[in-house]
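The other protein chains are all here in position, but one chain of the complex has been omitted.
A and B label the chains in the order they appear, each numbered from 1.
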Amino acid sequence: MASVKKLPDNLTELEKVGMRPLLQTSRWFALALVGLAGVVVWWMYAYSVQLRGGLAVTGMRDVVMWGLYIVNFVFFIGISHAGTLISAILRVTGAGWRTPITRMAEVITVVALMIGALMPITDLGHPERALNLVIFGRYQSPILWDFLSITTYLTGSLIYLYLPMIPDMAMLRDKLPLTAPAWRRQLYTMLAAGWRGTPTQKRRLERAISIMAVLIIPIAVSVHTVVSWIFSMTVRPGWNSTIFGPYFVVGAIFSGIASILIAMVIFRRIYRLEAYITKKHFVYLGYLMLALGVIYMYFTAAEYLTVAYKLADNDRQLLTLLFTGSQAPWFWAFGVGGTLVPVLIVAYPRTRTIPGILVAAILVNIGMWLKRFVIVVPSLQVPLMPFDFGRYQPTWVEWSVTAGAFAGFILIFALFSKVFPIISVWEVAEQEEKAARTASRLVPAPGPAAPREGSDV
Amino acid sequence: MENHEGISRRGFLKALAGAGTLLAIPAVPGLLTPLFRRPGPGEAVAYRDEAAAAKGTAASKVAGSKLRQWAMVVDLRKCDGCVTIDEPPQCTQGCIKEHFVPEGQKWVQVYQRELAGGGSAFMPTPCYQCENAPCVNVCPVGATYHNEEGIVLINHDRCIGCRFCMAACPYQRRFFNWGTPELPPEARFASYSPEYPVPARRGTVIKCMFCAHRAAAGKLPACVEACPMNALYFGDLEEDAATNGVEVVPLSAFLSENNGYRYKEELGTRPRVWYIPGHGETFDRLARDERPLGQSKW
Partner (left out) sequence: MTRWYYGTLLATALLAALLLAALPRHLALAQGPEPVKIRVETVDAGFKCAPVSKNCLGDQSGDFIIEVEQGSLVELTFAWAHVGYAHEEHIMVLPGYRLETDKLTSEHREATMKFVADKPGSFNFKCDLECEVHDYLQRGRLKVSRGGSGGAAAAALTPTALALTPSSWVTAGDPLSLMAVLKDAQGTPVSKGEVRFYLDAEFAGTKGKMEIGTAKTDKNGVALLSYRPALAARQQKITAHFEGMGVYGESQQAVELQEVGVPPPAYTTAPVGLESIRHWAPTALAAAVLAVWSVFGFVLYQAIGIARVHARR
């Protein structure tokens, strides 16, 4: 990799920025990749232990029969909404500032879905029978709905990730330095799909993208709705709720935006994207996160108040567990640290800086993971028969799988950024042109590029 | 050169489209299955879904050409939790013995319930075999199903071990074989069937199945037979009769006369197990009796 250091001269600055990460890799980055790969190998080992010993090696037992795997499943499916939903909504609403971040968001979606879909399979007692879902699938079961909507969403997201990449692939095919390895050239040639940038081709591509952008929004909403229905189709305290669908969707977008923000900070730093991902992007997305955080708090209040007011017997046990009992630290860490504090950080202008927003985004993601934990586990702990509260203590296997899932997520994301440009080069260029034209129309004195507001910190 | 490239690209895209279609295929049959496929004989299908199933298979019919609809009544007035005879609950023991129940699982568990004014009553809990069974409703692969006689069975060859049924069961009556169950050698010789799921298998859900194998042979379930107080009645809603092995009672009248109720009736699960309120008074167990339940042995 280190062999190719120099970029060809026939590139625009933007193209250079897009191409540089593909050809140059810092030592630290490589080291991080190796570290992540190590964790992933550890994950594989932990899973092999589970395959040999059965689920007995986990902390799950008959009363609390779901644990970290399902928590991770909901979490990853949640952050998968980052992506496509944000980029699609912004595209449909014609928000021009989205262009530098859409690719990232879309990749988060695809990777998070792939990792997330592995989690329930990890949770199966008979993973080798997963195909029974296809052979014997019952349409009445929420799990089949999940299976359908997640496969549909994953396929749609892959298409939606691929389509806007075609012009960039063509750019790479045409402008990749000759010293680049042959497999890259072949890959880009194949993926470029004969793109020459003719008006007919552009029209076709635009049409395909806009169809997908519209279609992907209801699919994404359906995915997390259906995930929530796995819980709310039961009569368990805390799960037996009608607002779970929208509650989960809002939570998913909330944590999805936080994930994009974290990814933006990291890639901006290591790939030197400061000129394209500016404070404006952080602030705009921060606002979105703020809005969704407030909606999420509203939903949370609505959910718990209606239950706490009536205080059915099982609900009382659940709420005691959550508010003051053994799960209270996690619940309040989510409630205060995961929603209230981040919302305040973004709301307060003095802390609405890139580091501030990064802190808020990290808090949101930790909080939302905890939230999924306090949705899944305490509800199962509540005794449905006259016995004591169930107990759950995750074992090292479950923690290893969890760590491996996160490492795998970051690893695939990082590898992607080494093979494909992490910003949509052609869309950014197009957006800049458009901005320049608008600027030139408004201001008689033309500049080469529109001045970007809110430049770097 | 360029032309050649174009063709290869087209080929790739065709392959991509083909792959997309292939990806689509797995989703479809699962959906279409209930639309187009008629269940084969003995196939796991919720019997209420299929009008054909209502006619039943020949094997499940009794002499009068009626389908059994099994039910159970637990007369709590007679249930003393076996504390007055200083034994662990004998229904649980009988069940464990009959099915080689893996250690830790109590398919028929006796719970101690608090009474209104203090004191306690015992409550034996088999699987309630709900008519509107949440477990059957949520199973993604149809591994758990009603047989024609209303018993909820599990096909352990099909169960994928997702445990959704356990999450859905409002009575905590399902168990999971987390590891390889430790079984006595004789259990290995049993021939498995959903009606008699022995030996238990790792990674699958298991539960009380009303001793369907014994019912088919005209015998009472193991727990009913094992109860020294004759507190458990096994009955047939179709024949409207039930027996505890000593007397035969008219099921519906017996329930009405003695204020029979079902646990968590308000959930609408329509269990096939009824209780008659009491705390073992028939055998002079006082409500405030403090003798604890005996420890079950596997």
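The criterion applied here is as follows: contacts are C-beta pairs under 8 Å (C-beta built on N, C-alpha and C of every residue); 3 or more make two chains touch, one makes a residue touch a chain.
Keep in mind that this is a model prediction, so the values were computed, not measured.
Peer 1: Taking the full complex into account, find the residue in A:T152, A:N365 or A:T402 that is in contact with the omitted chain.
Peer 2: A:T152
Peer 1: Any idea which of B:C79, B:A121, B:A200 or B:L220 touches the chain not displayed?
Peer 2: Here the residue in touch with the unshown chain is B:L220.
Peer 1: Of A:L176, A:A193 or A:M368, which one is in contact with the hidden chain?
Peer 2: Touching the chain that is not displayed is residue A:A193.
Peer 1: Write down which of B:P88, B:P228 or B:G245 is the residue touching the left-out chain.
Peer 2: B:G245
Peer 1: Hey, which of A:V39, A:I70, A:L205 or A:V221 is the one touching the hidden chain?
Peer 2: A:L205
Peer 1: Residue by residue, what part of chain A touches the chain that was omitted?
Peer 2: 139, 148, 152, 155-156, 159, 162-163, 166, 193-196, 198, 200-201, 204-205, 207-208, 211-212, 215, 219
Peer 1: In the full complex, which residues of chain B touch the absent chain?
Peer 2: Residues 3, 6-7, 9-10, 13-14, 16-17, 20-21, 24, 27-28, 31-32, 34-35, 48-49, 62-67, 69, 131-132, 150, 215, 218-220, 234-250, 253, 270 of chain B touch the chain that is not shown.
In the analysis below, only the chains that are shown with their structure count from here on.
Peer 1: Indicate the whole-number Å distance between the mean C-alpha point of chain A and the mean C-alpha point of chain B.
Peer 2: 40
Peer 1: For chain A, which residues are in contact with chain B within the complex?
Peer 2: Touching chain B from chain A are residues 53-58, 60-63, 65-66, 120, 123-127, 129-130, 132-144, 147-148, 151-152, 155, 159, 189-190, 192-194, 230-231, 233-236, 380, 383-387.
Peer 1: Applying the document's contact rule, which stretches of chain B touch chain A when the two form their complex?
Peer 2: Touching chain A from chain B are residues 5-6, 8-10, 12-13, 20, 23-24, 26-27, 29-31, 33-34, 104-105, 109, 111-114, 123, 125, 134, 137-143, 158-164, 166-172, 174-180, 202-205, 267.
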